[in-house]
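Provided herewith is a single structure, encoded as C-alpha cells, for subsequent inquiry.
Removed from the display is one protein chain of the complex; every other protein chain stays in position.
Moving on, here comes chain A:
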Amino acid sequence: MDWLFFGEISLAGLAMGGLYALIALGFVIIYKATRVINFAIGEIMMFAAYLFLAFAGGMEMSPWVAVPLAVLGGALLGGVIEKTMIRPMLGESPIAVVMVTIGIASILVGLVELIWTADPQLLPSFLPRQPVFIGELYLAPKIAYGFLIGMAVLVIYLLYFRFSRGGVALRATASDQAAAYSMGINVRRVFNLAWVFGSLAASVAGILVAATGGLSPQFGIIGLSVLVVVIVGGLDSILGALVAGVFIGWLETVAGAYLGGEYRMPATFAVLAVILVFKPYGLFGTHEIERV
C-alpha cells in the first residue's frame, strides 16, 4: 500500500468533507427550524454556482464581487422559495411538502438548462494557485483554499447560533414552535431566515465545490450525498452533520480513488444502510423521523 497516496487522497477527501459539512449545515438549519426536508438544497447551490459563472465568466466581474453576489443570489432564492411555495404548504403533510421541494429541484434544473445549456462548464478560477503541502502531503490548492473558506463560514454560523440573540430565536423555534410564538418570536420570519441562511451556506459550498470539479445541471446530485450525510448524522443534529459530512466526503473520495468513480455513491449508501440498521435515528439524532 502506498501510504503517501492514501494520505493525499484522505486529505483531499477530508477537505471535500468539510464542504459537504457546510451544505449539510444548510440543510439542517432549514430542517431544525421548519421541519421541512429540503430536497432542493443541491439545486439551490447549483443555481448559485451558475450565478457565479454568469457574473465572473459572462460579465467578467472580479471574483471579489461575483462570489458575494452569487451567494446572495442563492440566499435570496431560498427566501423566495420559502415565501412563495413552502409557506402556503404550512400544516400540510410532510410528504406533500417534500414533494414540493422535489418539484422545485427539477424546475431549477430545467431553468439552468434553459439559460446555460446542459453542457458541463468550468468556473473561472478565483482561488490562489500555489500548491499546498501539509507535511509531505500535497493538496490541490483549489481544495485547500475552498476548505478554508468553507470552514470560516461554518465557524461563523456556529458562533452565531451559540451566542447571538437570533441564534436563540432559531433554537427556541426549533425546540417548541408554539412556545416560541408565545415569547413574541416572529416564527414565520424565523422560517424565512432559516431558508435564507441555509441556502446561503449551501451556496458558498456550491461555488467552492464547482470550482474544483466543474459545473453541469447534474451538479445538484451532490444534494443526495448530503442527504446521506444528514441522515447518518441524525437529521436535526448540527454536530452530526459536521462529523458525518467530513466522514462521507472522505469515504467518497477514497472509494472513488481506489475502486473507481462509479463506486462513490454505492459506498456512501452502503454506509448509510449499515448505520441505519444500528442507529435508526442517525449517529447524533434525537427526534423520531417521519417514516417516508
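In the analysis below, contacts are C-beta pairs under 8 Å (C-beta built on N, C-alpha and C of every residue); 3 or more make two chains touch, one makes a residue touch a chain; residues count from 1.
Going forward, contacts and distances are computed from a predicted model.
Chemist: Which listed name, "Nitric oxide reductase subunit B", "Amino acid/amide ABC transporter ATP-binding protein 2, HAAT family", "Competence protein ComFC" or "Butyryl-CoA dehydrogenase", is the one UniProt assigns to the chain that has been left out?
Modeler: UniProt protein name of the non-displayed chain: "Amino acid/amide ABC transporter ATP-binding protein 2, HAAT family".
Chemist: Touching the absent chain in the whole complex: find that residue among A:Met61, A:Leu76, A:Met99 or A:Ile185.
Modeler: A:Ile185
Chemist: Pick out the residues on chain A that sit against the missing chain.
Modeler: Considering the whole complex, chain A reaches the absent chain at 91, 165, 168-169, 171-172, 175-188.
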